[in-house]
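With one protein chain removed, the remaining protein chains of the complex are shown where they sit.
Chain nomenclature is as follows: A and B, assigned in order of appearance, with residue numbering initiated at 1 for each chain independently.
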Amino acid sequence: MKRLGTLEKNLQAKPLGFKKRFRLSEFLIEKAIFISSFFAILGVILIFLFVFREALPIFTNPEVTKEASLRLFFSTTIWQPISDNPRYGLIPIIVGTLKVVVVALFFSVPISVAAAIYTSEFAPLRAKEYIKPVVELLAGIPSVVLGFFALMVMASFFHGIFHSTMRLNALNAGVALSFAIIPVVYSIAEDSLNAVPRSIKEASLALGANRWQTAFRVSLSVAMPGVLAGVILGLGRAVGETMIVLMASGNASILSGNIFDSVRTMSATIAAELGEVVHGSAHYNVLFFIGASLFIFTLFINSLAHLTVTRLQRKLAGKI
Amino acid sequence: MNSKIKTNIISSFFTGLTLLATLIIFTILIIIIGNIIIYGHKTISWEFITKAPREGMTAGGIFPAIFGTVALVVLMIIAVLPVGVMTAIYLHEYSKPDFLLTKIIRFAVNNLAGVPSIVFGLFGLGFFIQFVGAGIDKFFGLEVIWGQPCLMWAALTLALLNLPVVIVASEEALRAIPKETREASLALGATKWQTIRRVVLPQATPGILTGAILSISRGAGEVAPIMFTGAAYFLPYLPHKPTDQFMELGYHIYVMATQSPDVETTKPILYGTVLTLLILTLLLNFVAIFIRSKIRRQMKKSF
Partner (left out) sequence: MDEKAKMDNRITEISQNRLEEFSSKILVEGLNFYYGRNHALKDVSVNIKANQVTAFIGPSGCGKSTFLRCLNRMNDLIPGVKVSGKVYFDGMDIYSKDIGLAELRRKVGMVFQKSNPFPKSIFENVAYGLRIQGITNKSHLEETVEKTLRDAALWDEVKDKLDESAMKLSGGQQQRVCIARALAVEPEVLLMDEPASALDPISTAKIEELILDLKKNYTIVIVTHNMQQAARISDYTGFFFLGELIEFDDTSKIFTNPSNKKTEDYVTGRFG
């Protein structure tokens, strides 16, 4: 191998046309792109700041604390914001939210996970191409339409079966809510099942397992973190969903374990009352406090789901 | 032998259950859409679409609500599309996955997508109206013009709500473009931005469009974020500037369904309005899903 000295290099050295050129328009557009990417971060921070700002007086303003404070929220079981002696008991509202969410998950999780298993494991290839878009279509129905349907049609249907005293109740709202949750859980569960490498499934089949055994013991168990993430996100969506429960739940803050009683959820409380509330009153601050709690809760739920999905990805990449 | 038959029966049973679950979802969809079409289609007429309501919403049409919805989503998409696409370009073309900033942006996008829509409503009220709007009024010494619910603030609230939708769809579109295409352009002496503008973006357009359509559809159907930021139940005039309030289909449905003194009389109009909204959103979804499945198929072929 011949090594060349510096002599030739110096001899050859001549000015060349490939010095870096400065391009102003590119510089500007690339800066704009960079700055744009901060909007999502800014959005989350601003939501955090401005929802909490309006909730803050509950902790700091003595005028407000007299009527509404963390202690008062849990020392009464009555939610009665509009009266001479307003009471902001959050317990019936939290229990109401739980009731609706449990009903919604009870219906949506088995159905959507089973449908996801069918789509990814058993459905003929051609059918597969149609099932997913159809379920995505369900996600495209606005929640106000689902709420309307629950209010006008489903409530009467359930009333005809159960003859409950209250036509609009936790069952009705929960089932309607499950329609909104199904596409969320389904699509994430299906994606995770699809991500299970074919080689693993084929190995199981080659060992004499039939398709159901393979689907259940191999695919589902490998994809479990993803399915779980879907359920967690479904839970987050269920807690935050507003229009369906606002229209289908009856909105009475009754503290009971009966799913045939009307309920009032956290999100519906905000939607129903914020329109009539005086800006800066204790009631106004309480509603923002509920909103802030929802925000924190969904932030937590999302991080949890994200973590679970990352775990699945690492597992499939063979890093765990 | 006996146990094998038993396993097979159990297996078929469970396989059947998963099929049943799929059919249940289909049935739910058919019943909801069917019910709304059956009761709503008679109401839909040229007059219904193009005329304003009369006699306290019991007669006439819903044109102002359609107009308001369209104005709302147009403003929203103007605000969200450039920012969303540019964020996606930054994430996929410029940043590296292990940058701290990239991780923070992804964290923010993920969480923004999970924030309940009612919280966006609270935010719109607390930030856009009480803070920005009222601030503008105060600064210019105006009477209350910006510091109240209006089209502008509702559109911006929805824009923030839809930012993750646009970012995620645009990024998926960028990801679908093979690395070789970028290399070909760079090897010809194109700069990074030239490559993005002339090769990457034209190919990503269908995917970005999908995101835009999905976010329009979602924007048209969301009620909770606009209840307190600009929607009105009835207005005698159409909104003609960003500081006007507006009627909106979803909000109209909510109010008519829950606060009408005489549900039976308004029922046909109510169903007609629901059908209009459903057609609008599902049509948009249908187009988006169609484009997307076409892209996904193309992507599979190219590998």
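The rule is simple: a residue touches a chain if its C-beta (ideal position, glycine included) is under 8 Å from a C-beta of that chain, and two chains touch if they have at least 3 such contacts.
Computed from a prediction, not measured in an experiment: that's the story for all the values here.
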Selected from B:K6, B:R54 or B:R198 as touching the chain missing from the view: B:R198
From B:T69, B:T87 or B:S185, residue that would touch the chain that is not displayed: B:S185
For chain B, the residues touching the chain missing from this view: 96-98, 178, 180-191, 194, 198-199, 203
Contact set of chain A toward the excluded chain (per top definition): 1-4, 8-14, 16-21
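What we mean here is this: only the chains that are shown with their structure count from here on.
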Inter-chain centre distance, chain A versus chain B - centres from mean C-alpha coordinates, in Å: 15
Interfacial residue positions of chain B with respect to chain A in the complex: 7-8, 10-12, 14-15, 17-22, 24-26, 28-29, 32-33, 35-36, 82-83, 86-87, 89-91, 94-95, 101, 104-105, 107-123, 125-127, 130-131, 160, 163-164, 167, 191-194, 217, 220-224, 227-228, 250-251, 253-254, 257-258, 267, 270, 274, 277-278, 281-282, 284-286, 289-290, 293
Partner chain B, residues of chain A touching it in the complex: 23, 26, 29-30, 32-34, 36-41, 43-44, 46-47, 50-51, 53-54, 110-115, 117-119, 121-123, 129, 131, 133-138, 140-149, 151-153, 179, 182, 186, 210-213, 215-216, 233, 236-237, 239-243, 246-247, 267, 270-271, 274-275, 279, 287-288, 291, 294-295, 298-299, 301-303, 306
